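The complex is shown incomplete by one protein chain, all other protein chains being positioned as in the whole.
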């Protein structure tokens, strides 16, 4: 195993870095910039049962060291993803593990998508998105209620052919019951954090800038919250974590791993630097050397995160 | 009434800008920089029954467009505040309304401090700090439980001679029950937001940077969350709001007011620019003119915040 | 579509709040169509989103942009001095379709304010191919005009100002009404505020070649994030301004 390689349920990653769901689409345009085989894995845009048009515009607004988005899970729907997007990735990058981000408005939607998408040969894991703050039905409403998380996770793990990582929302008073519920439901790991609910007001119109009113806050602004959430979940659960939130450098990625993450997803940073993922992968060995990290797998194995 | 003046329960403010609790101490050093009479009001550092030494060091860490603090409510205690700090302010700035931020480890502490501090002639309102994320007992644990908030608010309003603003934490799944509890307990208004729980890890030691482990995230990074919380509470409560969170310019202050705040507190910005409060006060008329705001009071009176 | 670090070679104000920016570096090999754009990184890390600007021209090692300061990013940009390094990503998107045009044919360019920037590059290309160009350049007030000499040397130019301080007094629509109802053009190209583009689409609704460049807030700039969608005109759905546009025909989208 190489210095950067890491193993998680369902995922043998050549390095711990992957794009975060929704910030990389299905990878086709980024593939024009660089060889996606360099990535540890690729998390696709949230996929729903039917095509989804998403929210009214404007859908994004800038904030200090962050951004709000209210895309509203626009995506071409399960059929197109199965017939076009995943086969394209399979053909171009047969070795690249795909993590399928799955969303829905009701349990049966999630179940159908999990069942079918987990049959795709390159989908090695599912990221169960119960934490999108930008849709009225499903999404975050699911992820803040322990009972719902339990039932949904259980229903999805029952039909999925690949391990399921439950994607957690930071918009909760206490993450503990949610984590326990997902564990009881058979989650193989967690992925965190999704965005924080935020808003910006347009001074000229005195109305919210975003068509949806509120949006999800991402980017370096939320990194300290991501680190804290990863740290907390790592202390209360033995399951592996895919960490994300504001990572834009190799040092950020290492910081999340030292908080307890076994792999790291990069979202908003792709917009600032379209080469963010590969830049981080390239610089990871340098920063590991600086901080005497022999290998990512050993870092994870030995990690006992102190609460100080 | 002038363009900038605004009236809230207990508070006649010549302008809506005040320093946020904990970022301005008791004003004595800032008084060496400028005339504190320019401020709308002054919120003092959290005051507890007994002197408090606070948390282990380091107590702060920088984050992208923000900072973490885990001061742990270090303060000289009620007696010194009553005998030295408030009298000094009273003598130097007899016209300056003081808002006393009150914290405690148990209900009886809060009650005693509220009773006594509300008797000080210049204390015009109390900010009930049930939202400090940096102390083990009291603080945020109080502010995330509706029943506790109700009981505490009720006990404090019973003894206080001045209106009580309950300071809310954003670290909750849903603010609605907390808001309703504080209203039922007799709150005159709300003050929001306190900091968000966050963490940073030191790559060299692989431990949290802060002595306390976690800290509270403040600064421009959290402004979109503050705007959203103010907007939300404004929609569910008729009580006036003192808004705060990442305000560093007059435009930021206006944005919070357009989200529903009647006055605005400035915290972290004082560290970046020690003249932040007066700079904002000076520029407020300019930005009001730009966006056709006749007066702050009319803006507040007419404010119907759309959810879009 | 590539990322380059370019050096600020020269920057000057050419009208109130309007700047001309010349960046130099390894750009000579970048093929582009007028209407395509680049995304500039703002040299302040609190501002994550790159700002899109239409390419005016790329000549030898120079990339030429024109922009208006509207918010904090463009303000910071306008304060950059020579020697500043800026990360530039592009060319992105699709330019103005011109393949159907033949020398000596006439076209109309309609610019609202800073909307002239991407049309400038188009103008040069068209003239170089022997196309005869008429321009309508509408602004709020005389001071906002720029590049008049250059425009007039290449095309017939009509100016309109909202306050009547120069040229026709009124908006672009009333100018056309007054002066250009008889004219016929092989193609109409527009760029400017949404209201102007909507007016163009209405006025020339039966014209087969009406193309306008839209402005939408962008995040990825390459079609992967769904931030920038524009409602499709015919079906229930969206186009992406960054990848499918920013130039659209009036049949494709609701401007």
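Order of writing sets the labels: A, B and C. Residues in every chain begin at 1.
Simple rule for what comes next: a residue touches a chain if its C-beta (ideal position, glycine included) is under 8 Å from a C-beta of that chain, and two chains touch if they have at least 3 such contacts.
Since the structure is predicted, the reported quantities are computational estimates derived from the model, not experimental observations.
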Among the chains presented, those that the missing one touches: A, B, C
Touching the absent chain when the full complex is considered, from B:40, B:97, B:220 or B:245: B:220
Those residues of chain B which, in the complete complex, touch the missing chain: 22-30, 32-33, 45, 53-54, 57-62, 64-67, 69, 71, 74, 219-220, 268-275
Touching residues (missing chain, whole complex) on chain C: 44-46, 81, 83
For chain A, the residues touching the chain missing from this view: 64-65, 220
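The rule is short, and it goes like this: only the chains that are shown with their structure count from here on.
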Which of A-C and B-C has more C-beta contact pairs: A-C
Most central chain, judged by mean C-alpha position against the global CA mean: A
Euclidean distance of C-alpha centroids - chain A vs chain B, Å: 34
Between chain B and chain C, centroid-to-centroid distance (C-alpha), Å: 46
Whole-Å gap between the CA centroids of chain A and chain C: 36
Multi-partner residues of chain B (each touching 2 or more other chains): 64-65, 220
Contacts with two or more other chains, residues of chain C listed in rising order: 45-46
